[in-house]
Structures are given as structure tokens and as C-alpha cells.
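Below is the structure I would like to discuss, written out as C-alpha cells.
Heads up, one of the protein chains got dropped from this complex, but the rest are sitting where they should.
Chain IDs A, B and C follow the sequence of writing; residue 1 opens each chain.
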Amino acid sequence: MNSLFQDDVITISVASNPRFLTLIRCMVFNTALLLKFSEKISREIMLAVDEAITNVIKHSYNQCYEKEIIVSLHLKNDRLEIHIRDYGKKTDPSCIKSRDLNDIKPGGLGVFFIRKIMDHVEYDTSPEEGTLLKLIKYKTDCGPSPAGGHNGD
Amino acid sequence: MNSLFQDDVITISVASNPRFLTLIRCMVFNTALLLKFSEKISREIMLAVDEAITNVIKHSYNQCYEKEIIVSLHLKNDRLEIHIRDYGKKTDPSCIKSRDLNDIKPGGLGVFFIRKIMDHVEYDTSPEEGTLLKLIKYKTDCGPSPAGGHNGD
Amino acid sequence: MEIKVINSNNTAVFEITGEIDLYNSPQLRQQLTETINKGLKFILLDFSTVKYIDSSGLATLIEGLRKLNKVKGEIKLCCMNKNIRDVFEVSRLEDIFAIYNTREEALNDFKKD
Partner (left out) sequence: MEIKVINSNNTAVFEITGEIDLYNSPQLRQQLTETINKGLKFILLDFSTVKYIDSSGLATLIEGLRKLNKVKGEIKLCCMNKNIRDVFEVSRLEDIFAIYNTREEALNDFKKD
């Protein structure tokens, strides 16, 4: 792999309607494959992004389906960086936690998947309106060591 | 089907690099399926959009892979409207013609597919920079009669 | 997503096709609730043609499991492909749900009396 991808950004703007999740998924999955992630990892990245957008719809936008979500895919040689921008309710990032897996209850798995799968998860609430969620997945051997991989989880 | 789709627009911004065609295709195919086009028609719409973007890359941008293409999908109850915006070389739309199918040669099939598949094909060169290509596919029984369907071809 | 429900005695088999996400899981929830309310206590979800499931789908299944536990019913899953199985494994729901390779094995294992 050479530096072909250095500056490529793909941007998708879509309404906060769950029916569009499937479109974002195919986009993310195929982008990960383009970057030569394995099919298994590509599938996981797709799941993490699905969960993140599901949370934007549920929590930032309170199930209001007509708001805007902007997903941008940053194709780098050593990683895929995904930004999810919403203009909804902000939350203190320290309150966004996955639940204990031993506590079997509906809900609370989304954040678990996101943190389990991605190498870097950062909720940036500094924009005047809404939140910018930054997700990063490194190519094998390019990222932080496994021990430090699931940051802050 | 009710009026759920009346105002939905999905926008994708991508570099004019052929490697991203596959991403646009999965997006368009799945959007057509969401609108309840059949799998066969959805596949055809995907081909038409692929051909249109291929032409933007080849002719408007002269195979320069770092330019911007914006694809917007307008989901209407009676139709799918697809806008392809480029900022490259304009061409007199009357020069954009498909070739005679009996003349077997490489090339010249892209415009044929676009016009054959879509109900409405309009090259709008009025923007100051570049071209806006508007493609429309009507749901069965909502569009113009088959005779008038392949406009201007 | 499409669900075909096949009832016989007090058992229901759900043949689910497609993706189970935030968009589709309400439909699965409703179908589960209806079936349980009808008094069917043994529910088998056939995942042969399920292509995708996320936490919204998993939450719906856990809800169904809880409801059935209350009425001494059972929920079983079968015929998952590797990708779906991975999601259950990672979330450690493999231990919570009774997962079978074939429909027959699952059906034979319902603890009816």
C-alpha cells in the first residue's frame, strides 16, 4: 500500500432516521475493505459506526428523525478515521459508559461495542452546537499496542 | 407507501477517483431498495449512476482523480431523483450522445445505459462552474408512459 | 427485515430475513410480544437468513427472553452464520441464549412436558 489514500475524505450527510442506517453501514464496510482491512474487521467497524449513529438518533436527537447527521470517512494509510457530527443535545462524555456485561438487561451494549472495536473513541463537545464523535481504527501493526488499544474503557 | 420520504435528501461528497465508484453504487442500490424499487430496477439505477460518474471522471475531470463529485439522492414518494454535481469542464449537452449499438466498438455505451434506464436525464450547465446532471427514475405507474420515458434519446 | 411466523401447538418458529437494527427491531419486538400474548411459550428464532444484528436487535432478544422467563417459556436461536455468531460471542450473550446449529436440535430441546 502506498500513500494513495493520504488525503481522501468521503462525506455523507443524512437525516437522523434509522431507516438510513443500512446505507451508512454499506458505505463504511466497503470503505474499510478498500483500505484493506479484513472482512471481519470491516464488519466490526461497520457495527461500531452503526452503534454510534444509533446513539446519536436515540440520545442526541431524542428519536427525532429529521435532524442532520454528517458522517465523514478519512482514509489514511495507517488507519480509518470516522467522524460523526450531530447538532443535538450534548452529554458529558464521562457519562457515556458501557454497561457491565454480567448485568443482563436490554440496552447498554452499543457503547460496549464501540469501545471494544475501535482503537480511539473521542466525544468532542467543544463545537458550539452538538457533538463531534471521532472514531479511529488502525491497520494491524500500525496502531497502539493491544493493551493500550481500547482507550479509556 | 405514505409520505415519509417527501423531503429526504442524502448527500455524498467524494473524490473523482474510480476506486470510490463501488461505494456510490452500494449507496444508490440500497437507496433504491429503500424506496421499494425492485431489485432489478435498483440494479439498473445503480448502473446508470455508475456510468454518469464514470463520465464525470473521464470527460469533465479528464481522469484527474482529486476533484470533487457531489452525489445527492432525493427520495420522493413517486421517484428517485439523483443529482451529480461536478466542477470540471462543461460540454454542450447536445454533444453527449450514445453510439449506435450496431457499431461495435469499445466505448460509447455509458450514455446509452443512462438514457435507456432513467426516465429523465438533464445536463444543467447553468452553474458558473461545472455541470449538474439530474437523473430521475419514477416508480412504476407514477412516471411518464413508457413511450415518453426515455426522454430525448 | 421480514419475519414469517410458523405456529404449531405452543411453539412458534420465526423465520427472520434481513438486518435487525434500530429501524427493524421494533417490528421484531412487536412480533415477539404478540406471540407471547397469544400464549405461545416456546419460541425459536431461525437466523438462517439474518444478515446483520446490532445492539438494538440484541436488546430486543433480551427483552423477549425476560418476558418468556416470567411465564416459564423458552426462547432459542438457531442457524446463525459466523458473522452473527461473532456478535453474540463478543457481547457474551452466547452464554445467555440457547443457540443451536439446526432447527431440529433446537426444537427437540424445548423443555415441554
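Methods note: a residue touches a chain if its C-beta (ideal position, glycine included) is under 8 Å from a C-beta of that chain, and two chains touch if they have at least 3 such contacts.
Here the structure is a predicted model, which means the values were calculated and not measured.
K.L.:
Kindly name the visible chains that come into contact with the excluded chain.
P.N.:
The undisplayed chain, in the complete complex, is in contact with B.
K.L.:
With respect to the chain omitted from the figure, which of B:14, B:57 or B:71 is a touching residue?
P.N.:
Checking each option in B:14, B:57 or B:71, the one touching the absent chain turns out to be B:57.
K.L.:
Give the residue, chosen from B:96, B:109 or B:132, that touches the chain omitted from the document.
P.N.:
The single option touching the absent chain is B:109.
K.L.:
Touching the absent chain: which residues on subunit B qualify?
P.N.:
Its contact residues with the unshown chain are 17-19, 21-22, 25, 40, 43, 47, 50-51, 54, 57-58, 101, 104-107, 109-110, 112-113, 116.
Keep this in mind: only the chains that are shown with their structure count from here on.
K.L.:
Round to the nearest whole Å and give the separation of the Cα centres of subunit A and subunit B.
P.N.:
Here subunit A and subunit B have centroids separated by 30 Å.
K.L.:
Once you find the CA centre of subunit B and the CA centre of subunit C, what distance in Å lies between them?
P.N.:
41
K.L.:
I need the residues of subunit A touching at least two other chains; which ones are they?
P.N.:
17, 19, 22
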